[in-house]
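The other protein chains are all here in position, but one chain of the complex has been omitted.
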Amino acid sequence: MPTRQRATQPDGATQPDGATQPAHAARTSQAARASQAATAKAQRQRPPEQYRSDDDPRIMLDREVGADLFEPIPPYPVRTEREAEFYTRGDGEMFLNVGPHHPATHGVLRLVLKLSGEQVVDVDPVLGYLHRGVEKICENSDYYHVIDQVDPLEYVSSLFQEWAAVLAFEQLMDVEVPPRAEYIRVLTSELLRVSSHTLFMGFLALDLGGLAPILYSFIERDEIVEMLAALTGARMLFNYFRIGGVNGDLNHEFLSRLGDWMSRAAKQTEANTGLLNENEIFVRRARGVGILDREMALRFGVTGGNLRASGVPFDVRRAHPYSVYPQLDFNVPTRLEGDSLARYLIRMDEVRESIRIIDQCLHNMPDGPVMAKLPRLLRPRPGRAWGAVEGPRGMLGVYAISDGSDQPFRFRIHDPSFLNLAVVPYLLPGNLLADTMAIVSSLDPVLGGIDK
Amino acid sequence: MSFIPGLGIAKGMALTLRRFFQPKATIQYPETTPDIAVRFRGRLQLLYDEFGNLKCETCFQCAQACPVECIDMGGHDTKNRFYTHWGPAETYGERREESALRRSGRPVPDQAFVHFEPIDLVAVEQILERRDYDPGEMLPILEEVQAAYGYLPVAAIKHISHVTGASYALVYGTATCYGHLSFERRARTIGVCRCTSCLLAGSGRIATAIGEGLGTKLDGAPVGGVALQQLPAHLPGAASPLVTLDGKPQTDVTERSAAVWSRSLARKTVA
Amino acid sequence: MDRSLKRRLEARLSSQLRGPVRQRHDQTEIRIGPGDVPDVLRTLHDAVDLRFEILADLAGVDTGQEMQVVYHLWSETASDWLRVIVEGISRDDPRCPSATFLWIGAEWPEREAYDMFGIVFEGNRDLRRIFMPPDYTSFPLRKDFLLPDDAARSPGAGVRHVERPHAPAVVAGDPAAGIRRAPAS
Partner (left out) sequence: MTFATRTWDRMSLTSRLVAILVPLALILAVGSVVGILVILPATMDFLRANLPLVRFAVAVVGILVLTIPTAFVLIYLELKIIARMNLRVGPNRIGPWGAAMSLIHGFKVLSKEDFTPTGADLPVFTLAPVVTFLASVMTLLVIPFAPGLFGQDLNIGLLYFFAMGGLSVLGLLMAGWASFNKYSLLGGLRAAAQIVSYEIPLTLSVVGVVILAGTMSMNRLVLAQSGSALDWFAFKQPLAVLIFFIAATAEANRTPFDMTEADSEIVAGFATEYSGMRFGFFFFAEYVNVFIVSALLATLFFGGWTAPFNWPWPYNLNWLDASGIGVLWIPIAIIATVVVADVVAVAVRLVGGRSWSAPSAFGLGFLAAGVGIAAVVGLACFIAFDWVQGIFWFMTKTYVFVFTFVWMRGTLPRVRVDQLMGFAWKWLLPASLLNLFVTATAVVLLNQ
């Protein structure tokens, strides 16, 4: 690398309008654009006092320290009836900001709690700290690109998100996926479901104070992730599914690692969960906390383990079968109590079911191609499609509209944790501060998917 | 939950005590490295072909496609003319691609800019005006610049990327993607044969006339896109004195007409 | 392709349907106007032979000429997903009745639709921005959203003009009505 000195004066080439003005030449062609730039410049000078965003660091400087440092969180006037009702404090009540930088929020979730003493009176979840505008990016990228844009959404189990997107696109392009690819998809996704539920168990125990379960679950997860890295090439954001199949066929390294993991999978899960299932402290903290009854669960649109813990046996793999699930024999564990303990036990049953599914996949894995024949440039005919998949946290849906060009016209992502978290303002009031963590982590929200 | 109150806790404690003595799962990284799968895509390395030379020829397609601009690469241009570098400035502290820097609002020192000769940018400005500074129509812009200058001067590419705001990699990537766009000036070469028969027929005087017309001497640097070179050997069956333009023999090139002809050639390529 | 569902839908909702019940792969699509959203959803939810209990998704769509709100519903009685498209919502003042009277869980997706498209859902108790900072002025997912609009806040004041507004082109008689057709390449 040739060593460089920093050039003293800006670039030497002849600049049409003087070298000093760094910003690029203002667009003269459209008056509208110019006026917009002018308003933008004006707005940037001094944002209106009353509407300054709370994330603006200057807010701390010019406000003297004192009682109002505890003033209600939004510095802007109240806009909706719910916000008015929440941000008026009764006597003896205080606002407590749990998050966005807090050890127990799964990602960057901010819960504004209205506490009286240790008892939670009301909750207002504030989202958007992890919002990357994935839907906007997907509208500007071609169909292959969308798949790896969708991975970081539910980063703990990203294959499911890919599967939903791929399902929708295959419907748009009427692509026939070869059976071996379908079985590989089921195999890898169920593996990821096991690792995601193991992590759930670890984080639930961590939020309740136990140190050991989280480390045992990470050992378990690391094995599974190493195995998937041998197959797909990535540890977390796999980018493995393609429209019409999968990226690579099963190789020896993946199968051998899967083999010795399967030999001790059941015993290891029993041992890890044994630490929590009968532990009196854990059970006392999880039982009867955050009870979500059947009716409210349905009205909130909660899906996945949280819904099945409230007695509704809705599992997309059975309710609306896709891929090769009809040929696989597994049952959908359901419980009736609907409290945190039920949600935890449901997920442990699902891990056993997944291990059964993986076993069946391995036994009757057909051979043949893993990828359907597709043109290099994908331009599906205009139309709309909805692909839904049963992720570890609930139903993952993708609603894709194509307008015939090589970029999707609208790419809507439905994340289960989004509605699972919407239950929190209904479940938390009345519980103690310590229970907020138990309930929130039993719902297992992943903020990547919520904030999109 | 078992009926004896403390049993669950005791079982949990027994498990952790048992695991106290079991073999550990930690890999002492620097000493023992974990066996990473063959298909692992996380390795950041440049590929070499079996002859040992680098497969990458800095065509910038990957830097252009990378959504988060995380690819940092640099290297000499395929024709080894100048050094191109694309990548996040902060990591290397030196600034390469000024439109990214401009986005971050800092002044724009760009060393790579110095190496090539500045050109008259008026033509480029008019083309961009017609195309409404729109990076979406990068290909037509580049074709028109090629038509205007005979080739794609680096200053023009820098200016386009500077003005339209499109990243340098996008412009450069589009240029390298298509065959008909070239970074090299189609230098016109006038060949003069100096074998004995041609010298007798006056090719020496023609050569000097052309030299004056162009302002160079024999085998000197090309001026205005036209170079004067000496032909190695006389083409069989060609009339002497032999004068070729880009290899094609020219007829009736006399001493007087040579100067005018070569000057007009030079002006044409520049216009 | 659940033929019986199509018959049941046409029998129950014939008056409110705008256009035929379309079916493709495993989805059935009906289009209704914004005015009759409450009673269509109510019949879909309460009718004995329909019983669409689970609201799978509520999405906003900007087709360039008009705004649409799309509900995806699931019921044990049907083997298809039901897609209810509420079309004809004007782009400059998009209003649509809220679905929170049936599903409380619709509150947040509606907040997101408002945040991204500016669609105001009457009847939603808590319609404020969910992802964007509260003092954000424009609606990012609308088709006429120009990134410079946001550039006012970015220090560089400049932007990669990679994205440009889709010029809305009306195409008549196309099944996906109102969607811009790719330029004839």
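Per-chain numbering from 1; labels A, B and C assigned in written order.
Just so it is clear, a residue touches a chain if its C-beta (ideal position, glycine included) is under 8 Å from a C-beta of that chain, and two chains touch if they have at least 3 such contacts.
Remember, predicted model here, so these are calculated numbers, not experimental data.
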Task: Displayed chains contacted by the hidden chain, counting the whole assembly - done: A, B
- [ ] Kindly state which of the options A:G133, A:G210, A:G248 or A:G404 is in contact with the chain not pictured.
- [x] A:G210
Open item on the list: Among A:M236, A:M262, A:I281 or A:V332, exactly one should touch the missing chain; which is it?
Closed with: A:I281
Task: Absent chain, residues of chain A that touch it - done: 65-66, 69, 94, 96-97, 102-104, 118, 205-212, 215-216, 219, 275-276, 279, 281-282, 284-285, 432-437
Task: Residue ranges of chain B at the interface with the undisplayed chain - done: 9, 12-13, 15-17, 19-20, 22, 24-26, 28
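We adopt the following convention: only the chains that are shown with their structure count from here on.
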Task: Distance from the mean Cα position of chain B to that of chain A, given in whole angstrom - done: 41
TODO: Would you pick out the residues of chain A that each touch at least 2 other chains?
DONE: 23-24
Task: Where chain B touches two or more other chains at once, by residue number - done: 102, 105, 133, 164-165
- [ ] Flag every residue of chain A that touches chain C in the complex, lowest number first.
- [x] 23-24, 33, 36-37, 39-41, 43-44, 47, 51-55, 74, 76, 79-83, 127-128, 131, 133, 135-136, 139-140, 171, 296, 298-303, 314, 319-320, 379, 382-386, 388, 395, 397, 399, 401, 403-405, 409-410, 412, 414, 418-419, 422-423, 426, 451-452
Open item on the list: Considering only the defined contacts, which chain B positions touch chain A in the complex?
Closed with: 1-2, 5-9, 11-12, 15-16, 19, 25, 34, 36-42, 67, 74, 83, 94-95, 98-99, 102, 105-111, 113-114, 118, 120-121, 125, 129, 132-133, 155, 158-159, 162-165
Task: Complex contacts: residues of chain C adjacent to chain A - done: 24-27, 29, 53-57, 59, 61-63, 70, 72, 74, 76, 79, 81, 83, 102-109, 116, 125-136, 140-141, 146, 148-149, 151-153, 157-158, 162-163, 174-176, 179-182
